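The complex is shown incomplete by one protein chain, all other protein chains being positioned as in the whole.
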Amino acid sequence: MDALQVITYTGVFVFAVTGVLKARTKRFDIFGAAVLAFVTAYGGGTIRDLLIGIRPVNWVNDNLAIFIVLASTIVTFFFKMNTNIIKKVIFLIDAFGIGLFTIVGIQVALRSGISSGYALVMGIITATFGGLLADVLCNKVPSILKPGELYATACLIGGSLYLLFLNYDFQSDVSMLIGILVIASIRIFAIRKKLQLPRI
Amino acid sequence: MDALQVITYTGVFVFAVTGVLKARTKRFDIFGAAVLAFVTAYGGGTIRDLLIGIRPVNWVNDNLAIFIVLASTIVTFFFKMNTNIIKKVIFLIDAFGIGLFTIVGIQVALRSGISSGYALVMGIITATFGGLLADVLCNKVPSILKPGELYATACLIGGSLYLLFLNYDFQSDVSMLIGILVIASIRIFAIRKKLQLPRI
Partner (left out) sequence: MDALQVITYTGVFVFAVTGVLKARTKRFDIFGAAVLAFVTAYGGGTIRDLLIGIRPVNWVNDNLAIFIVLASTIVTFFFKMNTNIIKKVIFLIDAFGIGLFTIVGIQVALRSGISSGYALVMGIITATFGGLLADVLCNKVPSILKPGELYATACLIGGSLYLLFLNYDFQSDVSMLIGILVIASIRIFAIRKKLQLPRI
């Protein structure tokens, strides 16, 4: 397993934990929590794969995926995960996770012959639609659609930058790193400054 | 771009506008409005393509689709779209759009080797499931499932008529036109007369 995979699975784990925390506020049972963990962590990539036509979808037959989702459920079940310090750590890893998921989503789409514009759409879907699906399962309006945090906007800007760099034959790893950093920075900065998109 | 494409994109634009108007009632931000516009305009065709197995789904790599969805969001953001005259125009184009989407959905299904009965199902899904998905994202019971308007019934009757004409080797363009007119007429007539299906 190389460094990128370790980082990716760390991101998946944190996404899954946020799913379990959401399940807890709705008083789901353990099965419901595992479903919400899975949907939050893998829902965005699943929708991307379905739309592009990649089959089976990416997590099928990846035993580590089940393991990580179950681990996140058990850890969150037994440990108090809402102390201030853990909340901050989760938020930070989550911000970088969103960046990583966006760029990886764009890469998967480009490899499947999708145009740049739609690769960007697929990147945003990869990073944000897991949470959207989880919110639907919790029977609430997806928070990503409402003013509050610059979430999709961060993915849009960082993803565009990444595509721009790729276009000018910038080195792929460096472009990826910059894209992720920009997305995470915008997200963190927006939360601090309480920036949000205008209402429709 | 031929006449049919111009008409189709006009229908897509109006579907997208109705999505943005729905987003406005829920006080979404601009990103949320664009998502709702996209889902309303392309959600039905997307579900049809996924069920049949057409990949990637129809709108991927169609740059005009993104453009039209963004345009509908911006136009609805800057202009007051709920004056009586505009509401009427939207309703009328929407009625014909539903007709068009039904017939096009049937054609796509038939070309993929789907039987007549299920092509009709796919036509109804194409015309109605975008709005259904948008309602789910707004966290409300999809209005298409409740008594109120003859929406799916109009698609069912007009689509059946279209398939019947095709079966008797009627000219394809004329059959299509009749199908669309029947669907739009039933829809408009039902609204005027407040017709609705019985409750279960």
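For reference, chains read A and B in written order, and residue numbers begin at 1 within each chain.
Heads up, the rule we're going with is that a contact is a pair of C-beta atoms (placed from the backbone, for glycine too) under 8 Å apart; a residue touches a chain by one contact, two chains touch by 3 or more.
It should be emphasised that the depicted structure is a prediction, and the values quoted were computed from it without experimental measurement.
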Among B:I52, B:V69 or B:A127, single out the residue that touches the unshown chain.
-> B:I52
Among B:T25, B:S115 or B:S172, single out the residue that touches the unshown chain.
-> B:S115
Answer key for A:L4, A:I30 or A:L195 versus the chain not shown reads A:I30
If you put the missing chain back, which residues of chain B would it touch?
-> 50-53, 112, 114-115, 117-118, 121, 132, 136, 139-142, 144-148, 152-153, 196-200
Touch rule applied to chain A and the missing chain gives residues 20, 23-24, 26-33, 35-36, 46, 50, 55-57, 60-61, 63, 66, 73, 76-77, 136-139
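Just so we're on the same page, only the chains that are shown with their structure count from here on.
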What angle of turn lays chain A on top of chain B when you fit their CA atoms, given in steps of 5 degrees?
-> 120
So how far apart, in whole Å, are chain A and chain B when each is placed at the average of its C-alpha atoms?
-> 31
